[in-house]
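See below for the structure under consideration.
Every protein chain of the complex appears in place save one, which is left out.
Our next item is chain A:
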Amino acid sequence: MNKFLLAWTIIFIIIGGGILLYGMSFNPMSWANGLVTFIEPNDEPIPWGLLVIGYMFFGVIGTGVSTYNSLYELFNKNHPEKNPFKNISLRNEWIALTVLIPGWIMVFASTYKPGEAVYIYTSFRDTSRIAWNGLLYALVGIGIILEILALIGEKRREYKDPISRLLAWLSSKSVLILIVGYAILMELILDANLGSVFGYLSTWVYEFGPFMSMLFVILSFYSGIAMLSFMTPLYNRFRKVKEDPNSLSIHEMYKILGRDGVLATIAVGFSLLWWLWLTATNQQTSAWAELMISGPYSVVFLIGGVLVGVIIPIILYGLVYKRGSSHMLVTSSIFTLLGMFSIITIADIIPQSITWYYSVSPISPSNSNWVYELRSIFNNGPSWTHLPFNISFYDIVFFIGSVLLLLGIYTLGVILLPLEEDEKPRHLIFK
């Protein structure tokens, strides 16, 4: 067993878990019931802060990795040699599952009483997008776990015990296609639903509705490709992976990631352009565009979203497509992930940061011209008020804790599971 990996795993699980416990005031039960003092009273005008941004970010990356990887798996089922990720498919699914973990933690931490989330399942309200998130997160988790088991099952065909037979059945062509298809479908629906958590609110302006769902589906491909572009070259260097003569070369795989990266980034850039254009040219929403173009969030949007998230990755991914360079692939993925964080931050805070003044002439008595504002701040101001966005210490603790835990859990899988092509499951699903 690799001692370095073992030490890394233990250290990150202890540090990440310790920070999370600190966030729970070392009392998980009380934390689950909202009974610990560490949770800060939220009087902020923007109630959804870093943890909501965080769970969207990791949720979309996790589903994106799995969807992207699974689509190659699905469409190359009859010609595995054409699948650039054939040898790392299982590892990619493990990345997807572990990246979802901080998302899951942050979903719970972003509520005051995570324990009460059980009511999502016992008294499900189908009009609530968060209720659907709770269900879909579980369904996506099941899909990815089944896919991992099926891919491990492919390696256990020679064993004849009942569990191996079950795993081998899962890995049979038709069942695997079913599992992969199910996982892709659930992931896409979850992405669309994550977007519609923002889009469903009737008092947020209209293009946040269907537009957000589509943007999040596109972002899942964009970030899934980025995550694989980040992990694969690092891993190949770390493991000193040799070329497999029966599949596409590593160089070719990088080129494919570069090509897909360019396409996904163009789609994101196009969506951002349209978002800005529609928002800026609509009387009701032009204030949002103002915040993004010249207001306090212009740095996040123009530098973070547009420059770092779109322009630089298009150039770098383009060069990767031409040259197949691993360094450039890692660099472009880092820019892309930073860009994605900025875009999700904008999607989360912009609609919360403005309270609108609505003209309510129909309610006004004749000859009067009252203007009434929806959220209780009133009078003679501009047509909207800008509310501040703060990140609380509680948010930072849970964000850092869950990301560090991710690093440990990922390598735990590397140690225990036969994620590599040349590794075999000797004890059930373990190496």
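Things to note:
The working rule: contacts are C-beta pairs under 8 Å (C-beta built on N, C-alpha and C of every residue); 3 or more make two chains touch, one makes a residue touch a chain; residues count from 1.
One rule holds in what follows: contacts and distances are computed from a predicted model.
Looking at the choices "Electron transfer flavoprotein subunit alpha/FixB family protein", "4Fe-4S ferredoxin", "Fe-S-cluster-containing hydrogenase subunit" or "Probable branched-chain amino acid transport ATP-binding protein LivG", the name in the UniProt record of the chain not drawn here is "Fe-S-cluster-containing hydrogenase subunit".
Annotation: of A:15, A:71, A:145 or A:201, A:201 touches the absent chain (contact as defined above). Of the options A:16, A:114 or A:141, the residue whose C-beta touches the omitted chain is A:114.
For the chain missing from the display, the contacting residue among A:128, A:281, A:294 or A:390 is A:128, taking the whole complex into account.
Within chain A, the residues in touch with the undisplayed chain are 33-37, 39, 41-43, 47-48, 110-117, 119-120, 123-125, 127-131, 133-134, 197, 200-203, 352, 355, 358, 360, 362-372, 374-376, 378-380.
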